[in-house]
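Moving on to chain A:
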Amino acid sequence: MSDFEPKIVAFVCNWCTYAGADLTGTNRMKYSPRVTIIRFPCTGRIDFMLLLKAFANGADGIIVSGCHPNDYHYSSGNFHARRRWIVFRGLLDFLGIDVRRVQFSWVSAAEGAKWAQLVDATAEQIRQLGPFSGYHKLRGAGVE
Partner candidate 1 sequence: METLRNKARELLASKTVQMVIGYGRGSGEAAPARAVFIRAAAEAESLIFDASCQQNLAVYLMKPEVRQLGKAALVATPSALRTILQLAAENQVKDHDLLALAVDAQGEVTPLATLQTIEAHVAALDCNLSAGEKTELQKYVALDPEQRRQFWQEEFARCLKCYACRGACPLCYCSRCTVECNQPQWIPVPAHDLGNLEWNVMRAMHLAGRCVNCGDCSRACPVGIPLYLLNQRLLSEVLANFNFRSGMAAKADNAMSTFKPDDPEDFIR
Partner candidate 2 sequence: MSMADSFKPYLMKIEQISDETPDVKTMRLVFSDEREGKNFSFRTGQFGEYSVFGEGECTFCIASPPTRQGYIECTFRKAGRVTSALSGLEPGEIIGFRGPYGNIFPISDWEGKNLLFIAGGIALPPMRSVIWNVLDLRERYGNITIVYGARTVADLVYKRELAEWAGRSDVKLISTVDPGGETPDWKGEIGFVPTVLGRAAPAIASRDTVAVVCGPPVMIKFTFPVLTKLGFKPENIFTTLENRMKCGVGKCGRCNVGKYFVCKDGPVFTFAQLKDMPQEY
């Protein structure tokens, strides 16, 4: 398992986390290269179906991140998103899907260091959990 390098997809908002991740880069901070960032206008746009698609397409772990509450570009999208994450997490857990594979976070445009820590910590967590082969194997299963 030690040579397993996880595939992580990060769904982030344009205004805070994406800018934060950018800051990480301009500050020349190093973090795990295992993450693929997908930028959204707002965390409110990050539908749970996108997360499922990421897993189906081979992701081992997912990061979802946006602006801190009350420090937000569109005033309330992240509050809405938070509600959906709560319920979606509850559903994943009930379906026996390990919720440690989905990491939610708030990372502001000023938190370049936090972004680096978040990615590293998530990568480490997923490395320990191993590849999400149970989910990946669903693809193609049930076709005769």
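A quick word on the picks: all candidates are chains of the complex that A comes from, given by their letters.
Just so we're on the same page, contacts are C-beta pairs under 8 Å (C-beta built on N, C-alpha and C of every residue); 3 or more make two chains touch, one makes a residue touch a chain; residues count from 1.
None of these values were measured; they are calculated from a predicted model.
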In-complex contact of chain A, chosen from 1 or 2: 1
Parts of chain A lying in touch with candidate 1, wherever the complex brings them together: 48-49, 52, 56, 69-70, 76, 79-80, 82-91, 93-99, 103-106, 118, 121, 134, 138-143
